[in-house]
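Shown here: the complex without one of its protein chains, the others still in place.
As written, the chain order gives the labels A, B, C, D and E, with residue 1 at the start of each chain.
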Amino acid sequence: MRSVKRIEIISDSIEFHKITAALKQAGIARYTVIRNVEGHGIRGTTTTDLDGMENDYVIAICTPTQLEQAIELIRPILNRFGGVCLISDALEIRSIQLEE
Amino acid sequence: MRSVKRIEIISDSIEFHKITAALKQAGIARYTVIRNVEGHGIRGTTTTDLDGMENDYVIAICTPTQLEQAIELIRPILNRFGGVCLISDALEIRSIQLEE
Amino acid sequence: MRSVKRIEIISDSIEFHKITAALKQAGIARYTVIRNVEGHGIRGTTTTDLDGMENDYVIAICTPTQLEQAIELIRPILNRFGGVCLISDALEIRSIQLEE
Amino acid sequence: MNASLILSNILNPPVLFFFLGMLAIFVRSDLEIPAPLPKLFSLYLLFAIGFKGGVELVKSGINQEVVLTILAAVLMACAVPLYTFFILRWKLDAYNAAAIAATYGSISAVTFITAGSFLQQLEIAFDGYMVAALALMESPAIIVGLVLVKLFTAPQKKHAAELGSEGTGVDDAEAFNWSEVLREAFLNSSVFLLVGSLLVGILTGEHGWETLKPFAQDLFYGVLTFFLLDMGLVAAKRIKDLRKTGIFLIAFAILIPMLNAAIGLGLAYLIGMSQGDALLFCVLCASASYIAVPAAMRLTVPEANPSLYVSAALAVTFPFNIILGIPLYLYGVNLLWY
Amino acid sequence: MNASLILSNILNPPVLFFFLGMLAIFVRSDLEIPAPLPKLFSLYLLFAIGFKGGVELVKSGINQEVVLTILAAVLMACAVPLYTFFILRWKLDAYNAAAIAATYGSISAVTFITAGSFLQQLEIAFDGYMVAALALMESPAIIVGLVLVKLFTAPQKKHAAELGSEGTGVDDAEAFNWSEVLREAFLNSSVFLLVGSLLVGILTGEHGWETLKPFAQDLFYGVLTFFLLDMGLVAAKRIKDLRKTGIFLIAFAILIPMLNAAIGLGLAYLIGMSQGDALLFCVLCASASYIAVPAAMRLTVPEANPSLYVSAALAVTFPFNIILGIPLYLYGVNLLWY
Partner (left out) sequence: MNASLILSNILNPPVLFFFLGMLAIFVRSDLEIPAPLPKLFSLYLLFAIGFKGGVELVKSGINQEVVLTILAAVLMACAVPLYTFFILRWKLDAYNAAAIAATYGSISAVTFITAGSFLQQLEIAFDGYMVAALALMESPAIIVGLVLVKLFTAPQKKHAAELGSEGTGVDDAEAFNWSEVLREAFLNSSVFLLVGSLLVGILTGEHGWETLKPFAQDLFYGVLTFFLLDMGLVAAKRIKDLRKTGIFLIAFAILIPMLNAAIGLGLAYLIGMSQGDALLFCVLCASASYIAVPAAMRLTVPEANPSLYVSAALAVTFPFNIILGIPLYLYGVNLLWY
């Protein structure tokens, strides 16, 4: 068990590639995505309807160092294109850690 | 960065409108919904099958004040119709905050 | 309101039955599942594509005692088949607790 | 003759695929029809029967037989929940009894459709306006069920239970929000799409039918086959809920459809329906709703246990009707009509 | 005559199902077509018109009329965003004006398809190469829109706004990543599938058509019906956004399509298109994109408000064209051509 940081980003699916690129740049190559979540935000309602506005929900577990760097890269994307980014603490259970 | 409260509600999709109405009444107009999650709870198994029992998973980031009010409004709904509501702490990254 | 533990497990859908069996064995009969989440992990990319590699995201709220037992049972599954398990703290709102 | 009817019912692809779905669960295959595909099939089937029904209603026009059939349909939709409620009260509390009664007062469109394709196979004619009867039998039971709850449950009791809880109590007015109830009854998606398609069929008539026929007719049987495959999966998964349900509810879920079909048979005979229409009418009376009514009940009678009313309708009555009920009721029709 | 055209347009199943979808939202029914089913329908429709268009293009070959039509199409796709931009600037900032202008410069494939099935119903012929015009009109407006933003917004202003924020500023180069813009314009999924299917149709010709006809043609009308049902739901949900939008944008969303159609009509007349082709050309000019262009705008002009450009195109212009516009433009064609 080790304590980790959890980053969660909910944003327009058009930002998806920018966000995962930012994560990768910060050394976070492992993440999970829930596609087509529905959102109600500043920029109106984002449903999974035909109008093509869809949100993706990205979850990544990382170390505090990776986190710092990721935030710096993700913040300007969200500022420009909208969305939400949350940081919280958690314990990770899986014992074999192949990468750091 | 600012510290926020995260409310998560997992409940039967028939409650969805009641719950978002409660959030709105508590001043929480922005939220995210993951539809059709599968559940195993007191009231049996809720799959995304044809039998029409589906859960929605609502996530809302809010301030502590909004939280208080939201809980008061959501609790009776869950007591009557079932479901789960969780509160946790997080840090929000997005820097332009248009509403409070 | 009571403070609870939240277990989150993201893993290949082939592990799903093993994981819910482990939860059940630890006394956790209530849980929520988000199916077909997309993942990027050690074992490559897991999309919701046709190649049949899909992840499930299981969320369970439990007591600290249940947690201990669940971890012991889930860890070997993840070690063998891959995936991620996170533990965090939360407050649960729903007031009628039929089971412990 | 009955056995040969049963055989000719079973030996057609949709029913065999229903078995295949059940088998998949029993042998623990990982076969599944992922959401929302079953919804696609169900939207399609409702659209197709509604639209075709509307087109045929224009052709037949509205005569005395149509009016009588529709009256009989509404009558049964109101009467069934009433008498089943009292049967159920014998073993169950008022909430669960009312919810189950409502379920059996309403109908299952897929059972109706399966009966229709059974008739087609046997080349027995039936009328398009039976779809109107189907549409009109969906909703009344929901209202009747709620009136029963209103009459036979003590509001203060519910209140007391809630006082024990931490939250603020829900006042009774909120608990019976009639506009919500009526919307659930008359505007739920099944009723809305079925009635809407019926109206479009009436408005566009033969001309609209021609353009939509390759879609609405040629795919019909195939979509029904896939849908019943999924129903087999769903019904079999629900079967384990029956253990909790007990023998009373299982017996109820087999005997009451037969009783309802018998009453329906009598009514159909009195009205002088054709054989095909009589079978469909019996099937409407005998079938139970496992989507629309359960959704309404979860919203309006949350005190009732969904695994009771859904499982009875889905895991017992639906398979019973699909496999044995339909040929049995036709046997009854044949006996009476000759 | 106009009224009878409107009636014969409205009284066919796809348009009636569009109404039904809107009605479902207004009466608060829970009818929905869950994701990704609408996407299935839209992929199918793009495939079917692209493929059929390609097959017919092989038959007709490329003659002067084809070339002129295509030139006219590209001309309109570039001109419309230019003049609408200046109309919009009257009340809106440059970002929103450019985004809306781009939306109206591009087209709506479903409006085109609905017009096509309206023509089929009236037995008025039209040419397969109109699909090529459709494909070529999707993208240019996106480029024009961005050039307008580049020209008419002050880059330093944007920068200042960002300095106020906590984050690091986005430099202008990143903001106008042209390769990203071009990819969004020419390789977005709608354009890609439409053009790809067109090419496959050209390559496989009559032979390929024979094998795919039962799929690409027989289901077409039915899928369109379901798709318009969903469009009705989506459009009606967007209507409440119009309150924020104000009367200016609503008027714009009705009058500009009529203006664009009129200009299109003139061009079609000059070129000497057939009546059927002229109607389709007017419809292309009059329609606005609510999927491809909005996606491109969210990516490239995030400063603009999606609820303005999506709602205008989807909740006003689309229903207007589907219900009144198509018969109106045909009326115009009929007036001019005789």
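Observations, loosely collected:
We take it that a residue touches a chain if its C-beta (ideal position, glycine included) is under 8 Å from a C-beta of that chain, and two chains touch if they have at least 3 such contacts.
As the structure is a prediction and not an experimental result, all values here were calculated from the model.
Note on the undisplayed chain: of the listed residues E:Leu40, E:Cys78, E:Leu122 or E:Ile323, the one touching it is E:Leu40. Across the entire complex, the residue among D:Ile6, D:Ala24 or D:Leu182 in touch with the chain not shown is D:Ala24. Residues 12, 14, 36, 43-45, 47-53, 72, 75-76, 78-82 are the ones on chain C that touch the missing chain. Where chain D meets the missing chain, the touching residues are 11-13, 16-17, 20, 23-24, 27-37, 40, 117, 121, 218-219, 221-223, 225-226.
Considering the complete assembly, chain E touches the hidden chain via residues 35-36, 39-40, 43-44, 47, 51, 183, 187-189, 192-193, 196, 200, 203-204, 207-208, 211-212, 214-216, 218-219.
Rule of thumb we're sticking to: only the chains that are shown with their structure count from here on.
Least step count on the touch graph, chain B to chain D: 1. Distance from chain A peaks, on a Cα-centroid basis, for D. Counting the residue numbers used at the interface between chain A and chain B, under half appear in both copies, so the two copies meet with largely different residues. When each chain is reduced to the average of its Cα atoms, E sits farthest from chain B.
Chain-level centrality, scored on Cα centres against the all-protein Cα centre, points to B. Taking each chain's centre as the average of its CA atoms, chain A and chain E sit 33 Å apart. Per-chain CA centroids place chain D at a distance of 41 Å from chain E.
With touch defined as above, residues shared between interfaces to two or more other chains in chain A number as follows: 34, 48, 75, 78-79, 88. Counting only residues that touch two or more partner chains, chain E has 34-36, 165-167.
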